[in-house]
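Here the structure comes first, spelled out in structure tokens, and everything after it is commentary.
As you look at this complex, bear in mind that one protein chain is not there, while each of the others sits in place.
Labels for the chains are A and B, by order of writing; each one numbers its residues from 1.
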Amino acid sequence: MSQNNSAMKVVGQSIPRIDAPIKATGKARYTGDMKLPGMLYGKMLFSSVPHASIVRIDVSKALALPGVKDVIVGKDTPGIKFGNWRLFPATQDELPLAIDKVRFIGDAVAAVAAISQDIADEAIGLIEVEYAPLPAVYTIEDSLAAGAPLIHDENKELTNNISLDRKIDVGDVDAAFATADYVREDTVFVHAVSHAYMEPCAVLVEPDTEGRLTIWTSTQTPYIVQCLLASTLAIPENHVRVVKPYIGGGFGGKMELRPWDFCASLLARRTGRPVRFVLTRVEEFEVGRRRHGMKIRSKVAFKKDGTLIAKDFEAYLDGGAYNSMGPTATFLCGNFGAMLYRYPNYRYRGHHVYTNKPPAGAMRGFGAPQALYLSETQMNIAAEELGIDPIELRLKNAMVTGDVIEGVTRISSAGFVESLHKVAEMTNWKEKRASLAPNKGIGIGCYSFISGGVFNWFNTQYNFASCEIRAYSDGTAHLLTMAADIGQGSDTVLRQIMAQDLGLDPEQIRLTAADVTMTPKADLGTWGSRVTLMNGNAVLDATQKMRAELAKMVSLRFNLNVIHEVAFADGRVFAKAQPAKGISFGEAVTMWVKANRGEELVVRGHYTPRDLGLTSPAYSFGAQVAEVEVDPETGVVTVEKVSTAHDCGTVINPLAVEGQLEGAIQMGLGYALCEQFVMRDGKTLNTTFLDYKVPAAEDMPAIASAAIETYEPQGPLGAKEAGEGLAIPTAPAVSDAVWHATGYRCKDLPITPEKILRATGKL
Amino acid sequence: MDKVCITLNVNGDRYELAVDPWRTLVEVLRDDLNLTGTKIGCQTGDCGACTVLIDGKSVASCMMLAVAADNKNIATIEGLSTGQDELHPIQEAFVEQGAIQCGYCTPGMVLSTKYLLDQNPDPTETEIRQALSGNLCRCTGYHRIVKAVEAVAVKMRADGKGE
Partner (left out) sequence: MSLPKFTYCEPKTLEEAALKLAEYDGRARIVAGGTDLLLGMRRGIAKPEVVISLARIAGANAIVASATELRIGAMATLAEVAQHPLVQQHFPALACAAAVTGTVQIRNMGTVVGNICNASPSADTATPLLIYDAKMIVVAPGGERTVALAEFFRGPGKTALTQGELVKEIVLKLPSGTTRSNYQKLSPRSKVDIAIVGVSALLAFSETGAIRRARIAIGSVAPVPKRALEAENMLEGCQLTPEVIAAVAAVAAKEAAPITDMRASEDYRRSMVAVLTRRALQQNQREQQ
């Protein structure tokens, strides 16, 4: 990778985010903040029943309501299914509006466009839908039971409700088990949780007179929305311009085409007017994607000395009514089951199961929080039973740089061992684990996560990440990237990387991001912790080309000997060994333009991971320790402190990395302790923040962290993933600490006071 | 169901409006006055994204009828900083301390901070956390936000403009 020879002046600095001032002043425009002249207000009608045939839909009363401009139902659409796994069309199982069947409470049935939100809301209530109920299933067990209704009976290839299986076989698991000194088998149930991003989904579509559309939508994946909107509307991709405004968080919940994107687009085309949809929080909780609930079984084999020799891992994913991102979660769950430690023999069987519930999709960690909740909990149990300290047991088996999972991946950098040592030191682990006051506990959980995926399930023909850099005589430059900053800070980080490599002040770089017909193709979006690595590499590809062009100018201007290296720093381009032989960046650009007879200096950069196994170019690692106090009478868990040591390669922006870590702990604590969907007969009962409890400021523990710097050869300037993986370790760490305090080992998240009291015989 | 004539004094500007009585303050601020800095996150008073100050007190503007704000002084995020490039010290601290990620909770957080510091210029960490617990954030884990409030409290006390 390209690396500027000058000292790291921008990278590694806690530069405040580019977008912080505009957000602090309330001027940042999110989708729901935007209005256009003539705009219509949209509203969706979602299915009120979990599984049924649609007998009849009558929209006449809604259409007759004054102010209603259009109502659409499934038969008004081209009836084309969609899904992110375009490489395998059979997995694309969702219609933007249901035609003959609904499969969960929340399936999209109709949509209205009216001159005001009040009228649109009222019109929805006037649509009559007659359903013929079908038997419904809500659990993995019921869905797989003999005689269960087939949720996707239209797919003749399926003989049951398993939509997809995934296998991994490394070594000879059965033979290894036969030689084991210690074998441990556990089954856990991990629950579904909500992304609970603060900005409810919204979309605004403006049509032009030739049928083209401009779409502002709250998405992590503008390019995916563009492609899938085009295919479901049966129009050319180039007719669809998706522009990403400011996004109020996503965490995986905004990485697909959603029915309101489609309905706003179709209504805009039909009415010739802009149409806007803004979801309510209740709708978000009812129909929003969620993290997969899973039932996972794991059997591990050790030698007496604690050496892991085999693992047999099987997961059933509660996918809800459609595949959504479930195939990826099924795939990754198995990959993560093999991470962190060296398992010479590993077997995985993953099954994605349909149920009549809202579909689960991608959510921060994407299969890993579930897989590693079990793996890490089991590691702690094994440590106890083998009589080995949990950190020692981990150190014995920890992955190190250069480790290979045969046929799956290679670990090109790993700071896991260092993380374990560091967190033990930070927390005084040995002493505290050995002796603590009554009702106090200390526990550990670890993680590893991908830095983007190498797989191309979306089947894009373009590069995975691309950018364009334009340079100007005034010393400024313009970075155009399709990378989608949804709050994680990629705009800032990409600008830092570019500034570093071109020796520019970040403020001299204009940035245009995520406008799919303007920014170079393509980018798969913000998910899987891919943005820093992939877009960072694309930026460096472009800066390298830019440097080559400008180096020619300096070489000419000063008649440099060919052996001279040309450096870029402080807005200057110069011979590295003779800094006086140099000109300003702007002068160099001017020379280039003159030399090229008026052409604008534009370069493009790209990145696509090639031949890097099946999973990811690079992996982050980390270890986290939670300290808790459990009230023995009420069972209430107070998390007092969470300490983390993590390896995310080169830290490009320490402030951003710490912010990711702290946010991940909040999400991890919610997952462990207080967040869950309460459902009855397919209906979500807790649809407000009053009863879907995300931790508040008062609920947060003290936080300590240490970054273990490694240099990731696949990453831009040595960087890799930070933040997504950190959502993984908190649940197992808290769970282990609760066990340490009470003796209760949670195998069905979340850990509630009632479960603790029942397990300790107090209820 | 007649509209009601009201006067809203928002950020020092006076607006005379005729509003439907069932419309909430946040809807009128956003839809009628185009003050979209105030966000809607839940519409049930649980998330704090719609926090504004009414006669100096923080309220959830999604749980308040616009008619109930008649003749009151309303401060929204748009009124906090005075000039084009100037940030209020609270906003400056949020920017510098990395308290902003997706930014959707930020306007409400900033106003809750203003309310806190108006009441209590020297809050403890616990008091800050309590004061901000009506504002949900899903990105930051609140840590940087608390740091920002601590930093700005110190600065505003030093500058002697804790008002």
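Going forward, a contact is a pair of C-beta atoms (placed from the backbone, for glycine too) under 8 Å apart; a residue touches a chain by one contact, two chains touch by 3 or more.
Everything quoted here is computed from the prediction, not taken from an experiment.
Asks: Identify the residues of chain A touching the omitted chain, counting contacts across the whole complex.
Replies: The list for chain A reads 117-118, 121, 280, 282, 633-636, 673-674, 678, 685-686, 690-691, 693, 695-696, 698-699, 752-754, 757, 762-763.
Asks: Counting contacts across the full complex, list the positions on chain B that touch the omitted chain.
Replies: Counting only chain B, the missing chain is touched by 1-2, 4, 20-24, 27, 43-46, 48, 51, 54, 57-60, 62-65, 67-68, 112, 115, 130-131, 133-134.
We take it that only the chains that are shown with their structure count from here on.
Asks: Of all residues in chain A, which touch chain B in the complex?
Replies: 14, 16-17, 19-21, 23-30, 32-33, 35, 195-200, 246-249, 251, 278, 280-281, 486-489, 655-656, 658-659, 661-667, 688-690, 694, 696-700, 703
Asks: Can you tell me which positions in chain B touch chain A when the two form their complex?
Replies: Contacts found on chain B: 30, 34-44, 46-47, 49, 76-78, 80-81, 87, 91-92, 94-96, 98, 100-107, 110, 126, 128-130, 132-146.
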